[in-house]
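One protein chain omitted, others in place.
As written, the chain order gives the labels A, B and C, with residue 1 at the start of each chain.
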Amino acid sequence: MKKAIIYINQFFAGIGGEEEADHQPEIREGLVGPAMLLNQLSDAEVTDTIICGDNFMGSNEEEAVEKILGFLEDKEFDIFFAGPAFQAGRYGNACGVIGKAVKEAFDVPVISSMNEENPGVDMFKKDIYIFPGGKSAAKMKDDMAKMAELGNKILNGEGPLTAEEEGFFTRGIRHQVWLEDSKPAADRAIEMLLKKVNGEEFKSELPIPKIDRVPIAEPIKDLSEATIALATSGGIVPVDNPDKIQSASATRWGRYSVEGLDNLPNREAGEFKTIHAGYDPAAADANPDRVVPLDALRAYEEEGRIGKVHEYFYTTVGTGTTEAEAARMGQEMVEYMKDEGVDAVILTST
Amino acid sequence: MRLEIGNFPVEDIVFGEETSYNDGLLTINKEEALEVVKEDEHITEADLVIARPGEEKRIVPVKEAIEPRYRLNGDATFPGVTGKVESVGEGRTVALKGCSVLAVGKHWGSFGDGLIDMSGEGAKYTYFSKLVNVCLVADTDEEFEREEQQKKNHAIRWAAHRLAEYLGETVKDLELKEEEVLELEPITKRSQDVNDLPSVVYVMQPQSQMEELGYNDLVYGWDANRMLPTLMHPNEVLDGAIISGSFMPCSSKWSTYDFQNCPTIKRLYAEHGKTINFLGVIMSNLNVAMDQKERAAMFVQQIAKSLGADAAILAEEGYGNPDADFIACFAALEDAGVKTVGMTNECTGRDGQSQPLVTLDERADAIVSCGNVSTLIKLPPMETVIGELEALARDGLSGGWADDEKLGPSVKEDGSIIMENNSMFCGDQVLGWSPKTMKEF
Amino acid sequence: MANLIPVAETVGANRMVPTISIPYPLGDPESSEDEQWKLRYHRVGVALEALETAIDEQTVFEV
Partner (left out) sequence: MENQKRIQKLAEEHGEENLVVILGGAEAEASGLAAETVTNGDPTFAGPLAGVQLGLRVYHILEPEIKSEVDEDVYEEQISMMEMVLEVDEIVDEVKLYRDKYCNFD
């Protein structure tokens, strides 16, 4: 029989309310509070209950996560549940923090439930399955039933588990599916068009998601003291592409020295070229400075407009490259840049 | 404009003495057919191989697909490619239905080439597994692009078009059994009850992002990169005026076969006079520079406005940077009060977590989505490979790779493969066949 | 520095300087070497100005 473990807070463990919210993390073998209900509804056996005070989790997150992951280390379990957390904000946060950590550490499905007003929803819906739940514990049964039902489907290998059919909050994870009725795209388009023209309700197959915002960096106070790095998604690499960066859907990146170079020598000179498969390479191969403007930045260095050009330029390929991979590569590049005192980056894209 | 297409269903294709059509059986004199192929001296080797639905056959690298056709007045079936530039879309054309000519590299693949499995799990990823295919497997002396990831594939693609015309000619004198009539009255000469219906334009954005000539989709033989959006009659699109290019990641590609049979145009025809007034096609394009994208969107908006279009269906051939053209056009149409439905595929990554289109705009509120280019697909070996399997891994196909830390090479020793949907031949069927959509998981 | 400003905006870039084309962001091969250099020098200069400028929303700097 498959095994499940559930996380609940001090209140649902019967330990106490606000006065006990600093309760230390603990694990109890067997069923405590809502674990009993889950055990009735789930196809898995609920073997243990993890309990932690909401405030403890809020103010000692790292310690709490470390302890709880420690509890789980020698446990066997196939699925993890957290909550339901209803409208309780701190509890929702705790379910999300633990759920995400457990998913990353043990790669098991994690399921929770929260009221749509719970801030935990927006914070963690991308990381774990979260069902829209009731405002208070009066909805315990309904909410737990939804969690258990999805858990059962996952454990029994049933699918596909789409947000639309199962009802959990959308997670920004989109995959292709074959429509059951095989209705061709042309028919779907005409139907949508007629509805739109006639002012009837219609449902886009690609709802426009909210756009990510990046915090704005402070301006550089004194450029003449600053070290500026060049970076590109245009795929400029040494001609032998030593890091084997892919020409599309890249997952790798490289950094190459420009020390002592006034510009980037081209493909013909046996130095730099582009391996980007998404655009015509002729112009970039003939003069890589068209993509990575080292020559121009050197000129500003000479004039004293900037302090200096950073020793390396950073590069990868931006065609078909997923946002997640791009973000990861960017973060990895930034580590190096920070270590080496780079103040600002000019990133060129093609 | 009235186009009559005489349809001859093809149930099977065999080689034989005389190229002929008889009651669903197409017989090809291989030698004679290959002579047509080799009219271009750049073709160094060529063979024809038949691939039927259900057979254990894997075809790669596939560069183009064409429905065999012939124009009965003797003009070029594919103007500007197999003959002079003369207008199409009017008069009579015959077509061999249920089959296609595939242009297949004997060795070398390129970024925009794809793969077709005729049976098994892989068959569902492409429309062409349902057709009886005449595979023209050829090599050329186009040494200048041998090592390039982007290839024009000129000799093979043009040879396939000649071959399609040659096969189409087989039925030119035969008695018609089934005829499809495609006719739209001129826009200003329609009856009141048609004029009262919501008027709809179909905006197409065929691939045209390479600034160098030879890679892009062609409009009457003219590189679509060199044109501004223009009004076309849907019959021209269906009758060979548009030729597919050699650049776009393959699942996003619209082959010539797709243009000849464009399901969205057929569907708009079916609704014409009943629920809508189908005005025609605005042929736009895809561009590299932002001002080009904006200029194209502006022209599309202007044509739609001048026509008095109430609504539009907008389709892009591609993803990534073309999404910017798609969204710019979508926004321009909505701003002009033209209620628009977009058709596209998405690139959400192997894990499904990436932003679906690189550019988004809340005005794009009605989209039909046809698939994820980056879905990983694993397929078992096939008994027979037509072309060269190694091309998938070696030659930089958009959905293949030579090596990967986790996944290894795309082509395994036992002939099984792992690839991205990107290289499924015309797999996302954005011109209207797609039975796929995208859902949140 | 990007040609596809809408893409940069969508992914959340804050300081943006337009470039001229996808295959050659900073130097059109059709124009003379001198013109290309001037353009590249100028646009990189705009990027440097952008780095010095305080902004409170996504900003596309004029070139």
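Quick notes
Operating definition for what follows: a residue touches a chain if its C-beta (ideal position, glycine included) is under 8 Å from a C-beta of that chain, and two chains touch if they have at least 3 such contacts.
These numbers were taken from a predicted model, which means no experiment stands behind them.
Although it is not drawn here, the omitted chain touches the following shown chains in the complete assembly: A.
Of the candidate positions A:82, A:101 or A:140, contact with the unshown chain belongs to A:140. Check A:4, A:21 or A:37 against the missing chain and you find that the one touching it is A:37.
Seen from chain A, the chain kept out of the figure touches residues 11-12, 14, 17, 31, 33-37, 137-138, 140-141.
Just so we're on the same page, only the chains that are shown with their structure count from here on.
The chain pair with more C-beta contacts between its two chains, of B-C and A-C, is A-C. The geometric centre of chain A is 29 Å away from that of chain C, both derived from CA atoms. The multi-chain contact residues of chain B, meaning those touching 2 or more other chains, are 209, 211, 288, 321, 355, 360-361. In chain C, the positions touching at least two other chains are 3-4, 7, 10-11, 22-23. Taken in their complex, chain C has these residues touching chain A: 1-4, 7-8, 10-15, 19, 22-29, 36-37, 40-41, 43-45, 47-48, 51-57.
Taken in their complex, chain B has these residues touching chain C: 209, 211, 288-290, 321, 323-324, 327-328, 355, 358-361.
On the side of chain B, the complex with chain A involves touching residues 111, 124, 149-150, 198, 200, 209-212, 249, 263-264, 266-268, 271, 275-276, 288, 310-311, 313, 319-321, 339, 341, 343-344, 346-357, 360-362, 364-375, 396, 398, 401, 403-404, 420-422, 429-441.
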